[in-house]
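Okay, handing you the structure first.
A single protein chain has been removed from this complex, and every other one stays in its place.
In this document, chain identifiers A, B and C correspond to the written order of the chains, with residue numbering beginning at 1 in each.
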Amino acid sequence: MSKSNVHRVDVHFGDCDPAGIVFFPNFSRWMDEASLAFFKACGVPPWRELLATRGIVGTPVLEIHTRFHKAASYGETIEIQTKIESWAAKTFVHRHRVRRGGDLLCEGTEVRAFVMRDPADAARLRAMPVPEDIKALCT
Amino acid sequence: MSKSNVHRVDVHFGDCDPAGIVFFPNFSRWMDEASLAFFKACGVPPWRELLATRGIVGTPVLEIHTRFHKAASYGETIEIQTKIESWAAKTFVHRHRVRRGGDLLCEGTEVRAFVMRDPADAARLRAMPVPEDIKALCT
Amino acid sequence: MSKSNVHRVDVHFGDCDPAGIVFFPNFSRWMDEASLAFFKACGVPPWRELLATRGIVGTPVLEIHTRFHKAASYGETIEIQTKIESWAAKTFVHRHRVRRGGDLLCEGTEVRAFVMRDPADAARLRAMPVPEDIKALCT
Partner (left out) sequence: MSKSNVHRVDVHFGDCDPAGIVFFPNFSRWMDEASLAFFKACGVPPWRELLATRGIVGTPVLEIHTRFHKAASYGETIEIQTKIESWAAKTFVHRHRVRRGGDLLCEGTEVRAFVMRDPADAARLRAMPVPEDIKALCT
C-alpha cells in the first residue's frame, strides 16, 4: 500500500503564456512542490532541517517524463495527486497526476535521488542510500 | 539530414535554488526557448505573425522526457543543441542536448503538435497538420 | 471606506534562491496575484471574460514601489493584504502588505491602468477610463 497526497494549486495570470494557457514548465515546478508536500504530509522534516541535522540536501530529479493532455488557464484550481511508485537503493520514482475536477490535465513521473554534500568537497552533491526512516514514513 | 541549432543561455542567480543549482523546471523553460530559436534559425516567422496570417498559435508540448546528468549554477554559460528527430502527421519530436563546455548536463525530447484556434470556438486550440512549408524549412 | 482582501501564498523551494530566501521578483508576482484576487473578491469577472465582453485586457502596472523588511523562505505561509488606496481617471493605486504571522515582510504600491485593445490596431494596448461599475464593486 502506498501513501498518496493531494497538492492544490491555484493557477495565476502570470503562470500563463501568450496563448493564454499555463506555460508548461510551471507544471514541473508544481510537481516539485507536490513532491515536497508529499514528504511533508508523510511527516518528513523540511530539507533545511535535514541538511542541518543529517547533511541531506534534498531529492533532486534525475529524470522527468510528463504527458500533457489538456491545457489549464488562470482562475482555475488544479490538484496534483502524488505517490511514490517504486524505491531503489539510492533513488525512487514519483508519480504525479494533475487534475482539474474530473479532467486529467497531465501526468508524469520523476526519478529522484537522495543527495548529501560531499564530505570532501561541500560544493559537490552526491547520491546517498535512501534513508530507511524516511522510506518508512512514506510507505 | 537534419538541421540543428545551438541556443546559448547564461545561468543567473535567480535561476538557482537553495541547493545552489539550477532549479530544474528552468531547463524545460530553456528547451522551450531553444525550440523557438530553432524555428527562427530555420527561417520560420514568429508565432505572433503566423497567428495573424495563418491562424497558427504555436507548437505546444504534448510530452517531455528529460534526463539530468550534471548540475549547473549561476555564472555559467550553457548551450542547448536542438534538432527535430522525427515528424508525424500533426506532431514532431525535438531532441535537446544541454552542454556546458564538454559536459553533457541534460538531454531530452519534446513531442510537440502544431495547433490553431478552433474556428468554431476561438478559445479552444486544436491540432492541425504539420504545415509542409514549415517542415521544409526545418529539414 | 475601502475594501481589502487577503491573499495567502505558500512559499516553495523553487521560489527561493541560493541564499535560501525568496527571490525578490516573486514578491512582485505574488502582489500581481493579490491584485487579481482582490478584484475577484470584489466580484469583478476575470479579465478573460472582460476581454471577450468589453475589450478590457486587464490592469497592467505603470509603476511599482516595494520596501523589503524581512526575508521569507520555503515551508512558510505568507499573507498579502491588498486594497486600493486611490483612484484617478484612468489609473488607481494598490497597496499591498505582506505578512508572515505578526511580521511585516514587505509592503508596496502598484500604480495600474485599465487598458483595452486599440480598435485601430489590436496588437496595441491603450489606457481607458476606469470603468465606473468596476470601481463601484471595489469601493
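Basically, contacts are C-beta pairs under 8 Å (C-beta built on N, C-alpha and C of every residue); 3 or more make two chains touch, one makes a residue touch a chain.
This structure is a prediction, so every number in the text was calculated from the model and none was measured.
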With respect to the chain omitted from the figure, which of C:19, C:104 or C:136 is a touching residue?
C:19
Which of A:14, A:46 or A:131 sits in contact with the chain that's absent?
A:14
Go through chain A and note every residue touching the omitted chain.
13-14, 16-20, 23, 25, 73-74
Could you please point out the chain B residues that touch the chain left off the display?
12-14, 20, 29, 32-33, 36, 40, 46-48, 58, 73-75
Contact with the hidden chain only, please: which chain C residues?
18-21, 23-26, 28-29, 32, 47-48, 57-58, 60-68, 71, 123, 125
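As a convention for this text, only the chains that are shown with their structure count from here on.
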Note to self: chain B rotates onto chain C (CA fit) by an angle, in degrees and to the nearest 5, of 180
So, what's the distance in Å between the C-alpha centres of chain C and chain A?
28
Per the centroid of Cα atoms for each chain, what is the distance between chain B and chain C, given in Å?
31
Quick one: chain A and chain B, Cα centre-to-centre, how many Å?
23
Of all residues in chain B, which are in touch with two or more distinct other chains?
18-20, 23, 25
